[in-house]
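The complex appears here minus one protein chain, its other protein chains still in place.
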Amino acid sequence: MDTELAVAWIREIAAAVEQQESYLTELDSAIGDGDHGSNLRRGFTAVVTALDTLEADSVGAVLAKTGTTLISKVGGASGPLYGSAFRAMGKALPQATATPAELAVALAEGLLAIQQLGGAKPGDKTIVDAWTPALAAFEAAAADGLLAAAEAADAAAAQGARDTVPLQARKGRASYLGPRSTGHQDPGATSTALILHALADTARAA
Amino acid sequence: MDTELAVAWIREIAAAVEQQESYLTELDSAIGDGDHGSNLRRGFTAVVTALDTLEADSVGAVLAKTGTTLISKVGGASGPLYGSAFRAMGKALPQATATPAELAVALAEGLLAIQQLGGAKPGDKTIVDAWTPALAAFEAAAADGLLAAAEAADAAAAQGARDTVPLQARKGRASYLGPRSTGHQDPGATSTALILHALADTARAA
Amino acid sequence: MKKLINSPETVLTDALTGFAAAHPELAVDIPNRVITRAVRPSGPKVALISGGGSGHEPLHGGFVGPGMLDAACPGEVFTSPVPDQMLTAVRAVHSGAGVVLIVKNYTGDVMNFQLAAELAAEEGVEIRTVLVNDDVAVEDSTWTAGRRGTGATVMVEKIAGALAERGAALDEVAELGRRVNAASRSFAVALTAATVPAAGKPGFDLPEDEIEVGVGIHGEPGRRRERHRPAAQLAAEVVDTILADHELTVGDEVIALVNGLGGTPLLELYVVYGEVRARLAERGIHIARNLVGNYVTSLDMAGFSLTLTKADGELLELWDAPVATPALTWS
Partner (left out) sequence: MKKLINSPETVLTDALTGFAAAHPELAVDIPNRVITRAVRPSGPKVALISGGGSGHEPLHGGFVGPGMLDAACPGEVFTSPVPDQMLTAVRAVHSGAGVVLIVKNYTGDVMNFQLAAELAAEEGVEIRTVLVNDDVAVEDSTWTAGRRGTGATVMVEKIAGALAERGAALDEVAELGRRVNAASRSFAVALTAATVPAAGKPGFDLPEDEIEVGVGIHGEPGRRRERHRPAAQLAAEVVDTILADHELTVGDEVIALVNGLGGTPLLELYVVYGEVRARLAERGIHIARNLVGNYVTSLDMAGFSLTLTKADGELLELWDAPVATPALTWS
């Protein structure tokens, strides 16, 4: 991955979020407060604008800018979580291009940041439930190249998101619902799946 | 009419109002504020209680008590209007019994009180539109006895109430609606028809 | 209908019970339905009494206190109070200086206050009546019951109340109240209907994309049904409707009330206020003072009304005078 591809990935996320805004909001209305779609759209719209004027000399610079912009523009739970994750990924990739293996390390740093800040474990019905299997799949397929790794992560994240349906939330707003949080797919896990899907799409188009 | 019959009439009105409360309220919701039914029920319930302890020595005492109680308990437009009407009728009938002709005079005094207080003319879509034809019919049939006069007044009041449907209100709350007040039957004219219908029912039962 | 009540029959008594408990600085005569100040003004003072149907809270009970009303008479929901209430109030607060009755122009209110005024006059109390009729949605003609009294009631009660507190004479206070009313115009827009407890369902049905324009505060439909529009457009039209009826020219100052009808969030009222102010600025009119919030409500109706009172130095000074009531307090 080079800086151009990194920018393409982020733009692809922005496009996907824009397109799926109302779906994410609908999921968040069921077990949250109905703003996840507009939160991420606001955030990634700002990111795209920020990237327009960024002269990035590394993949990390793109991701770090994405992270700081998300922190500054999103708010809510997802803003600091995704923001910190992208910042951590950015920090892990100071070089002009990143190999799949390096990207895997960055994804792991991202997950670590999410868990350090939010304290969620797998099974808590959060972003972590899509990111964890995605990371594992990406790591396992990293040797086969970016496209293969991204496609594996995409599939794993989507499955991880779907697997949140029966879970009872233990973190975030949905946990207030107690047992009533079961039977619904977690919005944050779903947006994580979008992020990995965007990576696969970007890798395919490259 | 003697005091007993007067009391029976008022009780019959109270029963009719109780039964028709939601109908009156529905009419008032369409072109008013949705309280005519509860207003009159509250008023006539209090009247029935007041009459329970009243030792009336004249028809007028019964009607005057009815009027003062309505003024004290109803509020809104209909309270002072019906209250003043019954008070005026009471004043006109100081004797122990009243002939149909005397009752006709009392009904005329009642109408006068309503018009003096409220300033409505026939055609303004108010109580006056039922009371005016009822009075005319009662006067015309007074010579045939109470039952005949009351039945004529009943029919005329009912027709008068129905005839308010196409009218545009020029008095009371419904006048705020302007042309939108047409096409609905006036609640007050409808309750006046109930009052005359109760008189006919009472005369028939006597 | 879902409401936080025990029954439609007891709602007023229950609410007064809570109101009395919440406001020990007021004296609430629950059986007679009269709210007065717990501590009477010392010495004679023109007494201001208002009242009207309930369902418009904080109007009027929330405006009883130093600097504003001496007494309020709450009727049943959307039903004017009965003369006995006003007579009880007169007896309670009359201190020899006379009484001003502030009456919103509705047939029921006018007649009930008139009967009360006659009874009080018979007892030797000097009574003046100030009629509030500020709603430009209704034409003031022989074809209607005249203009309704709405938001201007707050202006009249506040400003006349301040003058009375300073010891002005009966006719001065009444005259000022009339002047404030004459300087005020209101117009309202509803997004939903109100549900009267006794009726049990909304007063009218309103499709998802339509609004009622020119509504009153009793849940009745408005003058017209129109398509819903963005706040900027609605606010501009409401301002224009008022200005078309108001003698306001470039450079004039107003007191503006952006009033929620009960079911509209404060967030939205501030959006409306911003747009109202922008439109008035375009027309060269300056808002010298403002109120934004729920002051003259219509139960749970969503929507807003705008009231503009043309202000001069005297009115502004009286507006700024201290007031200490449940709903309006400053010093």
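Should a chain be cited, it is by its letter among A, B and C, assigned in written order, with residues numbered from 1 in that chain.
Note that in this section a contact is a pair of C-beta atoms (placed from the backbone, for glycine too) under 8 Å apart; a residue touches a chain by one contact, two chains touch by 3 or more.
This one's a predicted model, so the numbers in the text were calculated from it and none came from an experiment.
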Among shown chains, those touching the left-out chain: A, C
Residues in chain C touching the chain absent from view: 1-7, 11, 14-19, 21-22, 54-55, 57-58, 62, 77, 191-192, 208-209, 211, 228, 230-232, 234, 262-275, 277, 287, 290, 292, 294, 297, 299-300, 302-304, 329-331
Chain A residues touching the omitted chain (full complex): 25-26, 29-35, 37-39, 42, 71-81, 117-118, 170-173, 175-178, 180
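What we mean here is this: only the chains that are shown with their structure count from here on.
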Graph class of chain-chain contacts, one of line, ring, star, complete, other: other
Core chain by centroid distance, with centroids computed from Cα atoms only: C
Chain whose average C-alpha position is farthest from chain A's own: B
Cα-centroid distance, chain A relative to chain B, in whole angstrom: 73
Centre distance in Å when chain B and chain C are each reduced to the mean of their C-alpha atoms: 32
Multi-partner residues of chain B (each touching 2 or more other chains): none
Multi-chain contact residues (two or more partners), chain C: none
